[in-house]
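A single protein chain has been omitted; all remaining protein chains appear in their positions.
Our next item is chain A:
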Amino acid sequence: MTGTVAPVESAEPVSGLANREIALVDLLDRLLAGGVVLAGDLTVSLAGVDLIRISLRALITSITPVGPAEEEPS
């Protein structure tokens, strides 16, 4: 397996997600939301895998948070 840079340890974890050869976010779009869903013997909830929360936590634990969000009601 290629040496996957652990985004948690990198200086720019989240942009690291997007800049890989195949961006992790694109992969997870497909692997978490796509693919055949079988009731395997271990039933984990992929729906419970909140990518944004995970990556934000990785971001927060590895670098100082980027300044406060602008007043933006996205």
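Points worth noting:
Basically, a residue touches a chain if its C-beta (ideal position, glycine included) is under 8 Å from a C-beta of that chain, and two chains touch if they have at least 3 such contacts; residues count from 1.
Here is the rule we go by: contacts and distances are computed from a predicted model.
Looking at the choices "ABC transporter permease", "ATP-binding cassette domain-containing protein", "Acyl-CoA dehydrogenase family protein" or "Gas vesicle synthesis protein GvpL/GvpF", the name in the UniProt record of the chain not drawn here is "Gas vesicle synthesis protein GvpL/GvpF". Mapped onto chain A, the footprint of the missing chain covers residues 1-2, 4, 6-9, 12-19, 22-46, 48-49, 51-52, 54-59, 72.
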